[in-house]
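A protein chain is absent from this complex, but the other protein chains hold their places.
In order of appearance the chains are A, B and C, and numbering begins at 1 in each one.
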Amino acid sequence: MAELSYRDAVARGLAQEMERDERVVLIGEDVAKAGGVFKTTVGLYERFGPRRVRDTPISEEAITGMIMGAAMNGLRPVGELMFSDFLATCWDIVTNQIAKTRYMTGGQVELPLVIRTANGGGARFGGQHSQSLENWAMAVPGLKVVAPATPADVIGLMAAAIRDPDPVIVFEHKGLFANKDEVPDGEIVDTLGTARVLRRGDDVTIVALAAMVHTALDAARILGGLGISAEVIDLRSLVPLDTTTLLDSVAKTTRLATVEENPRLVGWGAEISSLVAEEAFWDLDGPIVRITTPHIPLPAAGELEDLAIPSVEQVVDAVKAMSG
Amino acid sequence: MAELSYRDAVARGLAQEMERDERVVLIGEDVAKAGGVFKTTVGLYERFGPRRVRDTPISEEAITGMIMGAAMNGLRPVGELMFSDFLATCWDIVTNQIAKTRYMTGGQVELPLVIRTANGGGARFGGQHSQSLENWAMAVPGLKVVAPATPADVIGLMAAAIRDPDPVIVFEHKGLFANKDEVPDGEIVDTLGTARVLRRGDDVTIVALAAMVHTALDAARILGGLGISAEVIDLRSLVPLDTTTLLDSVAKTTRLATVEENPRLVGWGAEISSLVAEEAFWDLDGPIVRITTPHIPLPAAGELEDLAIPSVEQVVDAVKAMSG
Amino acid sequence: MDIPVDIRLEMYDGMVRARYFEQRAHDLFMQGLVKGTTHLGLGQEAVAAGFAVAMRPGDMSYCTYRGHNHTLLRGAPMDALMGELMGRSNGICEGKGGSMHLTDISKGAMGSYAIVGAHLPVAAGAAWAAQLRGTDQVSVCFFGDGTTNIGAFHEAVNIAAVWDLPVIFVCENNLYMEYTAISEVIAVDHPAADRAAAYGLEGIIVDGNDADAVYEAAVAAYERARAGDGPSLIEALTYRHKGHSRADPGKYRPDEEVEEWLKRDPIDIYRERLLSLGVTEEILNEIEAKALAEVDAATEASKNAPPPDTAVLLTDVWADGGSSWRN
Partner (left out) sequence: MDIPVDIRLEMYDGMVRARYFEQRAHDLFMQGLVKGTTHLGLGQEAVAAGFAVAMRPGDMSYCTYRGHNHTLLRGAPMDALMGELMGRSNGICEGKGGSMHLTDISKGAMGSYAIVGAHLPVAAGAAWAAQLRGTDQVSVCFFGDGTTNIGAFHEAVNIAAVWDLPVIFVCENNLYMEYTAISEVIAVDHPAADRAAAYGLEGIIVDGNDADAVYEAAVAAYERARAGDGPSLIEALTYRHKGHSRADPGKYRPDEEVEEWLKRDPIDIYRERLLSLGVTEEILNEIEAKALAEVDAATEASKNAPPPDTAVLLTDVWADGGSSWRN
């Protein structure tokens, strides 16, 4: 056990897998000599050399296209997109090529690749560098999607993503990079498609992801003080989705709230809500509440950005209201 | 009144607006001399000339970027993306630039532009030319989104989109181009953000869009014969969303089904469902059912594609089951 | 370069098989037996033949929706290709790909990509893996003149040049995009060759209707790639005999232009050359007869094949064989 930051956990997870399997390689802008703009790949260039850790031009279509081609020819490449917002610049490669090729070829093509990218708001970077876009990826058949909330999960889910034979997008949350936590020594390998109940409760289920997990946990603690026992689920993986953990929890608590950084319309919370409204309707004792960023781009000024992203207070108020 | 195809309605809608306002211009691949690959822009080049109707290189980022710039400098441009699948090739321009610029500049920039694109499946074109992507657009704050189901709506919503001061994406459904219907003579201008109740019913509300509207109507007719009175709502516009019509209907019928061509995860039906599960929960007498394409890319072979896209039979069965 | 006669016959055989295959595809489309769309490479067979014949097993071809010729000539079974066009269960992609997505990985036909430009970085990536793994493989990427204007072209050729990747970018310049002439949308004469210098590459132009010329350019580029000297960008001048796709009559092209190019049919040219080199009429006739028989057989097999099993709708989204998004 040692304390490790979420940021350093990224490098540790990558190093663990690169050590184990020489087919694992990493490319992206400034990932090599500079160790990444968020310092998430520090040390990898020195340890694994310029062939396996390589800086690219500013060419996101090339980065994603190249890892696809490399995955077709025997590598297990990892491509970094510096900010998840840049997914938009290579969205064709990601959605039309990487996601569809196995299916369209009748299963001929295997694409064991990972796209890692810094996601989410809170850093006062403004509208083009702050988005939470895991819902975009979730909407595309053929992509697996994970978004870890803790250092240990970063390592374990990164390893699972790299070992997975399908394309996986790993959303690393910018707002969590500095977070530190105890992490077990030795190899950590997790399982895609498994949510985790981080806090047990009886009155209401709160489902969250990435940075919102911490918001939800803080809210649950406060709610506990108010006599409302909230169960907090960290989804961790949007595809595959752990519907068992979700539905079991709702069956017990009979109430559901989702907390997401996605702007309102068709965020991942909509999928969770619609799933429960269809499959667990009779378990429910009241409306399903979605707490989201409003349907706006994110503003840069600190006071505005903090207002936009769901806060502990907002979650507490919303859950109080639905439990009242 | 005259009979007009959905295909010809596109050209008529564009011509109506180009005639009225010389700031309206059209660019895209093969839209000018060839009249568009779907023949939706036939006659416009001849009528409005090479300055206002112009063929571009195969450069979707240029097409969308150029209409954005032109909208900033006094035009009201319309850009065609031949297939909606190609939105992915210029998704950065659409989502990070066009959608966000008004907000990020504190309202300094007005972007009265329209992106038109052929959307949807059924034509046996395979996975990269058949997608229904209106949910992608709906997820992006700053974009308005319409998807007409009839020739008259094509004209009216196209006109409304062109006159609107905000960016609008018009999804024209490939599977409807050949459909003919009576269309009033003279100018037609519709209103964004208005759904339409196409069939009144008491037992269940079926919400649909574009080609699925016809599927829903056919299903409703059959259900009527089985003693189930279905109300069919054509959403027409995803953003703005006519929640009034939707919630009024559910309040009356107490049951909701959505029929969408989007693949399952975070399709627009999820948003509709979550909205009702939150705001009209106490109106509901049973689970909300989503009928979607499975979460797969679309296959090319006719028999497979027909299986994938929601069919009349599927809708009938699903609604029967929920009403049973 | 003195091209051995067996190589030449292999190219002729390839071109003839492709020609008959696509003529049949056209007929079947007109009969409604091929649905959706189809983009024929009729008239462009010499490019496919020159490159495919010069390629080694293990080399990788990436092509577009206009990829029937390339896929066939890398060795994909004709009946499975025909079945795919017709959406039958014997299709090479189980009917899930269709005409625009023919793929036979086992033969190095790494797929047909239908979004303009997307496969260029993918082909570069396959070459990068070859370089890293030291496999001696070369990746070849075919695309059209119109494709040179999309961003992915620029990104892919640049990174391939900077990283010295063993990839060959082959622009089949058939003068048109869909219905618009390439000359209307570029500010240079040659969409690919005149851009090569932007990536530190030589601008190479080859007569794409002369299989020998293509073969020679291909051999040189393969050698360069295998020697570690990096990518090539080759512009092959050619012409499509038919319209862009489906039933397009190609009326946007001047009659004289079409006539001129029909006179320069790559198969006619090559047949003449082989005869002049002493190959007998009988040998050529036999190649043609065999090819036609193969096309007939492929057509029959596909007509008789059932539609895809409905179960395949939900297979192969994931490596576990299924499509479930939940646990």
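The definition used in the following text is that a contact is a pair of C-beta atoms (placed from the backbone, for glycine too) under 8 Å apart; a residue touches a chain by one contact, two chains touch by 3 or more.
Predicted, not measured: the structure shown is a model, and the values here were computed from it.
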item	value
Partners of the unshown chain among those that are drawn	A, B, C
Residue of A:Gly43, A:Gly126 or A:Gly286 touching the missing chain in the full complex	A:Gly126
Residue, one of B:Leu4, B:Met18, B:Val37 or B:Leu75, that touches the chain absent here	B:Leu75
Candidate in contact with the missing chain, chosen from A:Val42, A:Leu247 or A:Ala300	A:Ala300
Residues belonging to chain A that touch the chain removed from view	29-30, 33-34, 37, 55-61, 85-86, 88-89, 123-129, 264-265, 294-297, 299-304, 307-308
For chain C, residues in touch with the removed chain	149-155, 158-159, 161-162, 184-188, 194-195, 197-201
Footprint left on chain B by the chain that the document does not show	25, 51-52, 56-57, 59-62, 64-75, 77, 92-93, 96-97, 101-110, 112, 141-142, 164-166, 193-194, 239-244
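Everything below uses one rule, namely that only the chains that are shown with their structure count from here on.
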item	value
Comparison of A-C and B-C by number of C-beta pairs in contact, larger one	A-C
Chain whose Cα centroid lies at the greatest distance from that of chain B	C
Geometric centre distance via CA averages, chain B-chain A, whole Å	30
Chain centre separation (chain A, chain C; CA means) in Å	39
Rounded Å distance between chain B and chain C, as computed from the means of their C-alpha atoms	35
In chain A, residues with contacts to at least two other chains	92, 96, 103-104, 141-142, 239, 241
Sequence positions of chain C contacting 2 or more other chains	91, 93, 95-97, 101, 113, 115, 118, 151-152, 312, 317, 323, 325
